[in-house]
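Only one protein chain is missing from this complex, and each of the others stays in its spot.
== chain A ==
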Amino acid sequence: MLYEFIGNRSSKVTNVIEKGAVLKFAKAIGETHPMYIDENYAKNSSISNLLVPATFPVTLDYGTIPGLTLPSVGLIHGEQSFHYHRPLVVGDVVECYREVKDYMEKEAKSGTLGMLTFTDYGEDEQGELIFENERVIILTETVRKELSY
């Protein structure tokens, strides 16, 4: 049962916020502000680094929750949040890990829906949180039945 995974965490994975990855991501969401895409402009700003779009952390590696495998298709992304303790910039080294925050089921017309909440954490090298982001995934009855949990 998915309930059993609540509170489980992945091991930390070191991620480096790379300029190329950020530029590609920024362009893919249509970003045109020079703080995100023009290194010279950003270097001369008060932050003195290229900024990272708020939603970029979805691309980082958070490791895997032992024993938990979800299908790559058929999942519905219901909700998403990002919470920052400071802005993320190019060059940051981030220790990332993921936690199963919650799981619940509710009855809908289409059957029983599962709602799985993950929290993704990013810490700096001193162990201070930079961000904590939440994602709610909806598992339809069909998807839930395919899982062996």
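We take it that a contact is a pair of C-beta atoms (placed from the backbone, for glycine too) under 8 Å apart; a residue touches a chain by one contact, two chains touch by 3 or more; residues count from 1.
To be clear about the criterion, contacts and distances are computed from a predicted model.
Not shown: a single chain whose UniProt protein name, out of "Glutamate synthase", "Acyl dehydratase", "Aspartyl/glutamyl-tRNA(Asn/Gln) amidotransferase subunit C" or "Cytochrome BD ubiquinol oxidase subunit I", is "Acyl dehydratase". The omitted chain makes contact with just one of the residues A:18, A:79 or A:146: A:79. Mapped onto chain A, contacts with the missing chain fall at residues 21, 24-25, 27-33, 35-36, 45-47, 51, 53-55, 58-59, 72-74, 76-84, 86-87, 134.
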